[in-house]
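Left out: one protein chain. Kept in place: all the others.
Think of it as A and B in the order they're written, each chain with its own count starting at 1.
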Amino acid sequence: MENLIGQGRLAIDMIVDPDSFREGVVGTLQLTDEEFGPGAVVGTASLDGAICTIIANDAMTINQKFPVVYAGIIGLEEGYKMALAVYHSIEADRDRAPGEKRALVLIVDTPGNGAGKLEEMAGMNKATGAYQMALAEARKAGHPIVAIVVGRAISGGFLCHGLQADHVLSLSAAFNTMIHVMPLTSIARITRLDIEWLQELAKSNPVFAAGPDFFYRLGGVEELVDSIPAMRDRVIAHIAEVRALKAAGREDQLGPWGRGTLGEVRGGRTVRGRVMQTMNEEFAKVADRYLK
Amino acid sequence: MSSDWETLQNRSFLESNARARAIGLADPGTFTELAGPRCRLSSPHLPLLGEAVEFDDGIVTGVGRHGSRPLFIASQEGRFVGGSVGEVHGAKLVNIVRMAHQAYDRMLAETPELPEERRPAVVISFETGGVRLHEANAGLLAHAELMDQFQDCKGKVPVIGIIGGRVGCFGGMGFVAAATDAIIMSPFGRLGLTGPEVIEEEMGKDEFDASDRALVYRVTGGKHKYIMGDCNLLVEDTIAAFRQGLGKVLAMSYAEIDRLRRIGSLDKVKAQLRTLAALVEIAPRDSRDVWTFAGNPAAETLVDMKLDDFLRTVKRLENAS
Partner (left out) sequence: MAKKLRELTFELKAESPSALPTDFLHYGVVGSGDMEVIMEHQELAGAVRIIVRTPVAGFDEVWRRVLERFVNQTGMADARIEINDNNATPVVVTLRLHQALAEIAEGGARHV
């Protein structure tokens, strides 16, 4: 098997315990309408014997109500459907101790958010935002969230489905995984910069280039996984690691903030920290004037 | 300084630059810029690509006051690379929000009974197309950090979004704005996820004719977003009007402000899904169909109606707050 692009459902089966995935069911949520947000697959599974919520993309469907939503695109219904799965996970474990909240596993293979006139009229920004807010809430409530990129993680699609996780893993570039805002060819066209020169520059500066390796250097991906069969074990290991960090009160090493720090450690995002430090130092000098 | 502040108030928000907006949104003479031009924190990436830089990287960040509240302010400059988010720009925006909830924690630790009207608030003037392509990956990651910071503010620090610049608020910043507690727009403000030009390029002119300016405004403009409930207050295009709008929101209790949210809870997601189902039912070809559905039989007249008259007569969708 060369890659898993377009194979979100297969990826679920390869990661969770055999025959454990129950689609459409999360806590009290029971989705029965097959035409509701078909590009998003949500459900409950067992992973290494523990209950978890699965949220994935299905690239093989078309949303009949929203013609721009196909090939794994996250449309209006898909975004809200994913949000429902997260809120119902939180709800189901509301009375559990923080260390016992179920994990959420995000299996990522999306080319982006729905781009259409109806989407803009209805407010696609809300649907993708709703899912991200739900994930951030679940993460801070104690649920370990691990995302794994198995195919495409493109721009706003990756922000929506992936970058709110505690840890983000990706199959390495050998599996044709795509992580980018835009391919370099498009960046070259829009910025009117020479493509060969951009490719050359990208070697020393990961800030605009496409591919999982560059995101790794920027701290946007915690770990690159170099075999498909290894995905399951790595997801299980990262859930355990995330749980341990949460138990130790080290939330600052998790999620988007943790990846900001990681970007500095790996040398890909070195200015971010300096900018924040400057602001903090300047504010410290005047803080009493505003906060007293 | 304060006479200067006075003259700012009556200026067009649309025509003003980011710094004037930031100063004018705070109480007179209270704005202190943080990491301003003097720090010369311009993008280290743009020069490598031969692109012009700006000392503040296209965003003004600072702290001011609104009445008895500390007000943490960010204001994007649409004229510099379309207000786009690069590494420095993103870091400033993320950190101003972070500073606000850290200030909250500090103030509440010192004064547990601190009344709501003295607690910090955040206001962000969005004028941006989203990620800056020249430093796209860093810009993208900053968006995720912002959503994370907003979640830390939730229940503590009101976050208010303002959209009244020429560029509008698009790309990833479209959902960042959607995740604020309250949104204030002028009729000139535009909000969306995928800009009309991008939709036209990807899906064709039949899907969205981006050269049809009237259509663009009907779909993304302040009036439509107000009818949808995607913006909470629609104000005239002056800095003073935006400031008054801000004052209206900040006069509310946090519980009331939370009710202005469009997303951010299971109930709100359910409400959005009900609205969406209704829209699918009417299959709108144009925002005018949505306006009619909302209870405005003479939908076409809303386009050119003066704001006062519009606000007096318009019917909004059921869930709009």
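Basically, a contact is a pair of C-beta atoms (placed from the backbone, for glycine too) under 8 Å apart; a residue touches a chain by one contact, two chains touch by 3 or more.
Just so you know, these numbers come straight off a predicted model, no measurement behind them.
Note on the undisplayed chain: of the listed residues A:E34, A:E100 or A:D194, the one touching it is A:D194. When the omitted chain is restored, the residue from B:L48, B:A278 or B:A320 that touches it is B:L48.
Touch with the hidden chain on the side of chain B covers residues 1, 4, 8, 17-20, 23, 36-38, 40, 42, 46-55, 77, 79-80.
What we mean here is this: only the chains that are shown with their structure count from here on.
Distance from the chain A centre to the chain B centre is 24 Å, each centre being the mean of its Cα atoms. For chain A in complex with chain B, the touching residues are 65, 68, 76-77, 80, 83-84, 87-88, 91, 113-130, 132-134, 136-137, 140, 155-156, 158-160, 163-164, 180-182, 187, 190-191, 193, 198, 201, 205-209, 214-215, 218-220, 255-257, 259-260, 263, 269, 271-276, 278-280, 282-283, 286-287, 290-291.
Those residues of chain B lying in contact with chain A across their complex are 32, 34-35, 39, 41, 44-45, 48-51, 61, 63-65, 70, 87-88, 90-92, 94-96, 98-99, 103, 106-107, 120, 130-131, 133-145, 147-148, 150-152, 154, 171-172, 174-179, 191-194, 196, 198-199, 202-203, 207-208, 219-220, 224-225, 228, 230, 262-266, 268-269, 272-273, 275-276, 279-280, 284, 287, 290.
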